[in-house]
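Only one protein chain is missing; all other protein chains are in place.
Should a chain be cited, it is by its letter among A, B, C and D, assigned in written order, with residues numbered from 1 in that chain.
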Amino acid sequence: MFLAATLSIMTVMLLALIRAFAGPGLFDRILAVNMFGTKTVLLVAVLSVLGGQPTFIDVAVVYVLINFISIVAVLRFFEFGRREDEAEEGR
Amino acid sequence: MMSAIFANLPALQVILPLLFAPICFLLRKRGAAWLLAFCVSLCTFAVSIALFMQVSAAGPLSYAMGGWDPPWGIEYRVDSFNAPFLVLLSLMFCVTLAFSYKSVEKEIVQPRHALFYSAFMLCVAGLLGIVITGDAFNVFVFLEISSLSSYILISFGKDRRALTAAFQYLIMGTIGATFLLIGIGFIYMMTGTLNMADLAVRLPSVMDTHTVRAAFAFIIVGMSIKVALFPLHVWLPNAYGYAPSAASVFLAATSTKVSLYVLIRFTFTVFGAGFAFGAMPLQPILLVLAVTAVFVGSLSAIFQTNIKHVLAYSSVAQIGYMVIGFALASHAGLSAGILHMFNHAVMKGCLFLVAGCVFYRFRSARIEDFRGLGKTMPWTMGAFVVGGLGLIGMPLTAGFVSKWYLIMAALDHGFVGFLIIAAVLAGSLLAVAYVWRIVEVAYFQAPDEVHENGKEAPFILLVPAWFMALLTLYIGIDPSLVVGAAESAALSLLGSTP
Amino acid sequence: MSLFIDIISWACILCGGFLGVTGAIGLFRFPDFYTRLHAASITDTLCAGLIILGLILQAGFTLMSLKLLMLLGIFAYTAPTASHILAKTAFKCGLKPVLYDQKGGGS
Amino acid sequence: MTLVFGLFNYWVAMVLMMIGFYILIASGNLIKKIIGLNIFQTSVFILYISMGKIKGGAVPILTEGTEIYTNPLPHVLILTAIVVGVATTALALALVVRIKEAYGSIEEDDIHEKDGSL
Partner (left out) sequence: MLVATALSCIFVRDLFAVIMVFGLYSLLSAGFFLSLKAPDVALTEASIGAGIAPILMLGTLALTRKRSEPQPRAKKSLRSALLPLVVVSLTGVALIYATLDMPYFADPAAPIHNHVVPRYIEQSGQETGIPNIVTSILASYRGYDTLGEAFVIFAAGLGVLALLGFLSDGSGREYWQFEDTANLRHHAVLHVISKILIPLILLYALYVQFHGEYSPGGGFQAGVIFAVAFILYALVYGLEAAYKIMSPVVLRYMMVIGVLIYGGTGVLCLILGGHYLEYGVLSDYPKHGQHIGIILVELGVGVTVASVMMTLFFTFSGRAKRSVLKKQGVET
């Protein structure tokens, strides 16, 4: 059971990773990276509960926060880039 | 109270500049920041002198940080090899600060002065920390403090090329530091300890493994980058050339020496000369590289147009001499190398100070700017001539003493020794060429309009320059003090080999 | 009782795992970014929720399950938000969804 | 066979180091160089942490009834090194920004061209 959970998450991670490398567009990559991050968190949580490592759960919490914030940062970066483009075109 | 201070001298040596750097960072007034830095530098100098006295009177000192005994905690260790280095470093710290009051005012915009002094103090603290520590990993940490702050110092330079120089230095420096980290990791893996003395005890039993050999190679290569040994010297000329004058004075005089110190420390104290020169082909490699460095450095120096670049390339060459001494691995060679490290610090400090004076007047330091300076700025040029003669190795200057010892050491090595002597002599001839080029411009060419009304550099800039020049002469005339220190340093290095 | 909890939790975890795999396949098979996002985000939220729920049941009433609950809460907040802004920014940056009548023109 | 399994982790770390190092010296883009630097350093960290691993060792937090702990010393060293690494990265990035402002480019070749003969 434990194995099944871990394995399924691992599979998803692998698929997401491939999408992140191959992804045609930038947004696909971001999406895949996001998904990868979520799955890492899940994996850590699973390992922590089922593997009997209570300390790992702290790490999982940090991962999930970091993941969210980096997604926000990336997207804000895009918006910023767009505004800069506009500023440049307006010139 | 006094005894408490004396007991904690090794800690104070580093802590003083380290802790006052952030305070300095907050000071808004330029004068205040400088004054604070200068006071700290005087204290540091006093501490280092006291340490030197203690060590020469009572032998090596050991100080346990945090009260934990050495293999577990971090140890500070002062012996007759690094005590003179501490003195040298804090001396340069004082001299450069005295110089920087005026120079920085001119070269760096006002709001950043406090930042400059703060970075400068961090840099000094980092270098002192590297020298004094007896823990391999601690070397890495302080190496990073000093290198980060020296990148900052270099990037303060006005020219935009200062930025690329700093970036290049950063990349190279970090590669070097990471190599050092890998090397330390390997030896840690084999021995399980990070303390240098403990390493020296535990290494011989695993000496024959591939891992230790590779570790040695990594440490040597990593530090060679920092030392700017010949093929890895590309960062140096630009970094010194475009840094603000005060920064280049200090960095040129000390930073590569400290890296060389680490190199020597690891080779002799940690690995032991027997391993370094017996099991590894260190000697031929270093000798060849060093001799090439002498030639390449000197030749490049001849073709530079900017005086700071001339001096920087000449540094590459002079580093070659030091490495020759160190690669000979005999008592005489080692003491010659160490001697030259001191003498070169003094001479190069003097020359860069002069370059800073000229830069202060004309906002550039190309060779053309020296036209007629022999008349308009006689004192400045006087100091330059003294320093230049030292570089060439004329008798009665410091350079002569160390080259003499180097040649004496080489004589013990038969045919190779003769080749080395030839290289040293040829290098001196090349040095004559590049120094003469500047002197000729200064004394035998008439100043053009721009430089005609140039006047003597301010007194406060001349004092440090002449101080260093006089020091050069003093060492040349009466070398007993420095030679004694260098010899006992070499003795302690070779004596501590297992 | 404990067997009952075990069964439920394992069912949750398995369902979650299954959903995750589905989502990942969706990430591969769907034609354009928006459908992929759809596949990924929906399964993601539910999958995470289910798995953590299962884990909480496994862990019992401890500090651990409290932290897991917190994790679940953060997930419930962040995952949809992330998908939301992702879609929004993508749309604003001019990435158009593939419509029915112009098949194959993706990205 | 034991050789391969025994050293596999280290080899992975070595390969990573080489990749990072390659990116670091081969790419002309300054940002990419920094990324290479980071990868290089991270793989050194992996090397350190790998050597701290011990068979059956628990997380190095003292708990009742556990006898073997993973070696904590490399963890400490690497904590330090990670922070040092991020400090270097930040400084390098700041330099890149300034270089871009001064030169209008972050490609190494461009910069050398613009400097003319250095």
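Simple rule for what comes next: a contact is a pair of C-beta atoms (placed from the backbone, for glycine too) under 8 Å apart; a residue touches a chain by one contact, two chains touch by 3 or more.
Computed from a prediction, not measured in an experiment: that's the story for all the values here.
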Seminar exercise, completed: Contact partners of the omitted chain among those displayed are A, B, C, D
Problem set entry | Touching the absent chain when the full complex is considered, from B:94, B:145 or B:462 | B:145
For this session: Return the single residue from B:122, B:346 or B:465 that touches the missing chain.
Result: B:122
For this session: With the full complex in mind, choose from C:25, C:42 or C:85 the residue touching the hidden chain.
Result: C:85
Problem set entry | Footprint left on subunit A by the chain that the document does not show | 14, 17, 20-21, 26, 29-30, 33, 36-37, 40, 43-44, 47, 53, 55-56, 58-59, 61-63, 65-70, 72-74, 76-77, 79-81, 83-84, 87-88, 90-91
Problem set entry | Footprint left on subunit D by the chain that the document does not show | 2, 5-12, 14-23, 25-26, 28-29, 31-32, 34-36, 38-39, 42-43, 45-46, 49-55, 57-63, 68-80, 82-84, 86-91, 93-98, 100, 104-107, 109-110
Seminar exercise, completed: Contacts from subunit C to the absent chain lie at residues 70, 74, 77-78, 81, 84-85
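What we mean here is this: only the chains that are shown with their structure count from here on.
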Exercise. What chain lies closest to the overall centre, CA atoms only?
Worked result: D
Exercise. Where centres are the averaged C-alpha coordinates, which chain has the largest centre distance to subunit C?
Worked result: B
Problem set entry | Inter-centroid spacing, subunit C versus subunit A (mean Cα positions, whole Å) | 12
Exercise. How big is the gap, in whole Å, between where the Cα atoms of subunit B centre and where those of subunit C centre?
Worked result: 59
Problem set entry | Between subunit D and subunit B, distance of the C-alpha-averaged centres to the nearest whole Å | 28
For this session: Pull out every residue in subunit A that's touching 2 or more other chains.
Result: none
For this session: Mind pulling the residue numbers of subunit C that touch at least two other chains?
Result: none
Exercise. What are all the touching pairs of chains?
Worked result: A-C, A-D, B-D
Problem set entry | Parts of subunit A lying in touch with subunit D, wherever the complex brings them together | 53, 55
Problem set entry | Of all residues in subunit D, those that touch subunit B in their complex | 17, 21, 24, 30, 33, 37, 40-41, 44, 47-48, 51, 73-74, 77, 80-81, 84, 87-88, 91-92, 95-96, 98-99, 102-103, 111, 115, 118
Exercise. Inside the complex, what are the residues of subunit C that reach subunit A?
Worked result: 10, 13-14, 16-18, 20-21, 23-25, 27-28, 33, 36-37, 40, 44, 47-48, 51-52, 55, 58-59, 63-64, 67-68, 70-71, 74-75, 78-79, 81-83, 85-86, 89-90, 92-93, 95, 107
